[in-house]
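One structure below.
A single protein chain has been omitted; all remaining protein chains appear in their positions.
For chain A:
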Amino acid sequence: MGRRRRRRPDPADAARALPEAIAALSRTLPAAPSPEIFRRAKFDRPEAAPALWRLLFRVLSPLPADGALASLALEAQARWVKSALRSQGYPRRALVQLPDEGSQGGRELLLALAWLLARGPLPERLLTQSHVRLGDEMPVCEALASPGLPAPGVEAEGCVDIRHLQWLTGKLRLRWRNLMAGQQEQCALLGKIHSYTRGCHSDRSLGHLSVTETELLRDPEGGRQLLQLLETENARLEAALEWRRRELVFWQWMDTVLDACSPEDSPPMFLPRIPEPEAGVAGLLARELQALQEELREAAEARRAAWQATVGGHGPEWRAARRALQAAVAQDLAALQRSWEQDEGRARPHGPHRLVRTEARVPGGPGLRAAEVTEALRAREACLEAVLCQLQGQCRQELARLAGARPGLIWVPPPTR
């Protein structure tokens, strides 16, 4: 769209505002349909639905859009979108009830898109995800990145022997070892490339080229492609800025769309599938917390009984002692809470950082220092090792208890290394 800046309010402007806002949205979202589709969706026209299903799929999938995902059939994409939206807490049931083959429901899909847009900075997040990385990136904190989509074709295998699990665990260990060895080599190579290209970068704060930049010099064709990607991203960024400037009129329009929908019945007639109560990470977490609470109660009971036996009886001294203890507990918990909040509030660096090799020891300069990150990682390593150790200990106890029930057996633990 043009960058005409009209200062005086113009009735024609108002009429143009909505299409321009939608056009900006369409330009900034990846794989977005044309603005016309949005308009048709309001009126629930059938041609709008497939395009919007695909857009929602693209927007919701955490993985970059490559061939494998994009080629999933519309039906599969629709099902996945429904599941993803539900897991995010999407409130409208009408969407869940849309047919999977994807030919209906343009208006509902438009509402879903608007819901996602309203909840958070969606265009910005998408742009960050697909941002062209020019540097050698190293993520500072490591997240358990697991594929969001259930891998197709890996279906129920029936019963397996526990030895299969042992084999898989061994395979996993080996993969990690290989990974670590490869990583060391890569670091050595990076170090060389960075030091050989010292002084080449136009940006003085960087100083040297990254692999991507050096590669584009080595391979002009690749360089052209990279340039094209950059320019596309720039166009999308500009569209995002324009969207932010114009979005108010879009929300006013969405209000009318919502009003056009028939209200939903309140009692849910049925849920498409009964969800597994213990499914997923959150289920594990719930059980863990319950277990912790149990443990705490047990330990507390034992302690309380022993304590009362030791201290004994009632009386003013006992009451005073108890009060003192309660005060100590309150203090301790407050300290725990403070350290928790501190942890949360501290702006911890997230995400990938660009590696820069430098001799400079400017303390206040921008950027993280490797030494600091190493320290933080060591602390995290120690913490995780402690947790793992403790869990393993718990298992040992439990298994010993179970095995102890069976007399006549001697359990010889493996020799400690």
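The rule we apply is simple: a residue touches a chain if its C-beta (ideal position, glycine included) is under 8 Å from a C-beta of that chain, and two chains touch if they have at least 3 such contacts; residues count from 1.
The rule is short, and it goes like this: contacts and distances are computed from a predicted model.
Undergrad: One chain is missing here; what is its name in UniProt, given the choices "Tubulin epsilon and delta complex 2", "Protein transport protein Sec24-like At4g32640", "UspA domain-containing protein" or "Serine/threonine-protein phosphatase 2A 55 kDa regulatory subunit B"?
TA: Its record in UniProt gives the absent chain the protein name "Tubulin epsilon and delta complex 2".
Undergrad: One chain is left out of this view; which of A:18, A:76 or A:258 touches it in the full complex?
TA: A:258
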